[in-house]
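Here's the structure we're looking at; comments come further down.
One protein chain is absent from this view; the other protein chains keep their places.
The block that comes next holds chain A.
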Amino acid sequence: MSSDGDRTGKAGIVVAPEDVGSMDKLAYSVVDDLLYNILHDLVLKVHQDEKTARMRTAAIKVEKLAMENSDLSTPDARPEIVVETDAALYKDGHVTLKGNPLKTTKEILCPRCQLPRLLHPTDGKGAQKPDPNTTYCKRHPYIEKPGFDIYGQTWVQPGPGRGKKKKDMEKKMDPNDPAAVAAMEGSAKDRPPNVLSFPSATCSKCKRCILVTRLNNHMGSCIGNSGRNASRAAAQKISNGGSNGGSQNNDNTPPASQKGTPVPTSRATSPRKRDGDEYDEDGDEADPISAKKKKLKPTALPKKVILKTKSSTPTLKKDKIKTSSMLSVEQSVDDDDIKNSTVQVVPKKTTPAKGASPVKKLKIGLGTKPQFSAPGKKLGKKEKDHETESTGTMSSPPH
């Protein structure tokens, strides 16, 4: 195949100089052929993806048309009619192509939702503004843009002043950056704005709401009891909480046995004192409202919370506000563990409101097995929480 002049292969890119020997010429043409093969394989792969997508699009379109023109009383059956488009023919209940779909079909429909696929990313490299009048399939081309992820998301770094930063960035987003606007428009409404902050999660043991970046640290001391200074007291605390709290504590290794073993990793677990600021940052991060309560917490250290107000206000959000403000007022004296009680009340509420997906949070909260068996009761369960909290009993079974 490398016949033409013998100085190159099929690609014709790697060409031997005129005055070299025949072995050299051969070498050049081999390299050139290999290059051809690489290109050939790449092109073939793209060809397959593209042509298959267009074939399917042509089929989806003509099938849709057939359904529309068929007797509506039997929408499921494959209609016994003949329908034709420029690209395909629907006959005898199946589709045949007319011509080359690469020529006849321009757009690509999603085989699942049958909506047009967005063909260019909405931001970053190769971005194009999508047609605002078209509803696209939710699977978008991935975004390639420094500082952003494949969905065009970026994160507010946790740290002081982040609340402000977040607002600033959001403002910046809105005005005249077409890509940003496009991203907003193009995405479904349920999608969070593309500047995200670190969420919080509920500790399965103590039910406190912990900023995700501290979760390992917290669990290390709360569950693993591994803080370097994790004292006997802390262990005691856990076991107490366990006996009061319910199911999930039973299977813990007895605190005594845990204590010796776990040594915190240099990175993973930092000294006990961190636990103190956990309050702060958790609250902080969770949302602006809880900022208040966090200030209170370390000082007030309320043990058990009796929230009369709370039970009267059913909505989560308001609840939360009240809760936090209530904390300043309420105080309780009980033998129960300090932290446990604080957590019981506050963070639980903050969780659902804060995160991007309340459902998920809920799920995590429900993660303790006993409740899991009745997933339908999610709401009911939450209400129960309310009650328990309002009565202020720490030892209520749902926790």
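The definition used in the following text is that contacts are C-beta pairs under 8 Å (C-beta built on N, C-alpha and C of every residue); 3 or more make two chains touch, one makes a residue touch a chain; residues count from 1.
The rule is simple: contacts and distances are computed from a predicted model.
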| item | value |
| --- | --- |
| Among "FYVE-type domain-containing protein", "Geranylgeranyl transferase type-2 subunit alpha", "USP domain-containing protein" or "GTP-binding protein", UniProt-listed name of the chain not shown | "USP domain-containing protein" |
| Of A:Leu34, A:Leu65 or A:Leu119, the one touching the omitted chain in the full complex | A:Leu34 |
| Among A:Val14, A:Ala88 or A:Ala127, residue touching the chain not depicted | A:Ala88 |
| Touching residues on chain A - with respect to the absent chain | 1, 9-10, 30, 33-34, 36-37, 40-41, 44-45, 47-48, 51-52, 55-56, 58-60, 63, 88, 93-100, 102, 110-114, 137-139, 142, 144, 149-151, 153, 155, 188, 190-192, 196, 198-199, 201-205, 212-217, 219-220, 223-224, 226, 247-248, 250-253, 258, 261-268, 356-357, 359-360, 363-364, 367-369, 372-373, 375 |
